[in-house]
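Encoded as structure tokens, here's the structure I'll be asking about.
With one protein chain removed, the remaining protein chains of the complex are shown where they sit.
Presenting subunit A:
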Amino acid sequence: MEEKDLITKAKRGDQHAFAKLFQDNYAFLVKYLIKVTMDRNLAEDIAQEAMAKCIEKIHLYDGKAKFSSWLISIASNYYIDQLRKNKREKNWQQQEQAVRHLKWQVETRNEEWNDTLTALGKLSEDVRIPIILKHYYGYSYDEIGEMMKVSPGTIKSRIHNGILTVRKELRLNEEPKKVSTRS
């Protein structure tokens, strides 16, 4: 069954159609949320909450964007709202710990950790999410702006400033290494 038919049925409250839509998009959503939250368990929790929100808001889905795009937009906004409610964005220590744990998980699977991810983990969610959406998923500034309910100009400047911060962070990390190799 095509996605359009499933959405039409889901709008009528069909449980099977909803379940099929969620099952088809679950892995994609969790993988996206791992990049956003830098925490696998949190990513799975947010994914389930986002799907619950999706059931509530399905009547608002106009079918212009793909269902997966709509889903990640709901998940991103839900995550940002939760952080604001819990004021977790101020807890840098907790975020750093999550990134370190993710690094450990990646390295135990014999994959090489990339320092840009550590630098990205230090950015606020408002900046990290547009960077991920733009530079990995290929969304345009307009689309990201629509997803995050801010203007495309704001998204563009957030991404630019975020990229500059990541580059600065990487250079700062490189400096001590150079010094240590000289001595």
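Here, contacts are C-beta pairs under 8 Å (C-beta built on N, C-alpha and C of every residue); 3 or more make two chains touch, one makes a residue touch a chain; residues count from 1.
In the analysis below, contacts and distances are computed from a predicted model.
Look at the chain that isn't drawn here: its UniProt entry, checked against "YbdD/YjiX family protein", "Integral membrane protein", "Carbon starvation CstA family protein" or "YxlC family protein", names it "YxlC family protein".
The chain not shown here is touched by just one of A:K4, A:R84 or A:H135, and that residue is A:H135. Taking the complete complex into account, residues 13, 15-16, 18-20, 22-23, 26-27, 30-31, 34-35, 40, 48, 51-52, 55-56, 102, 105-106, 109, 111-114, 116-117, 120, 131-132, 135-136, 138, 141, 163, 166-167, 170 of subunit A touch the chain not shown.
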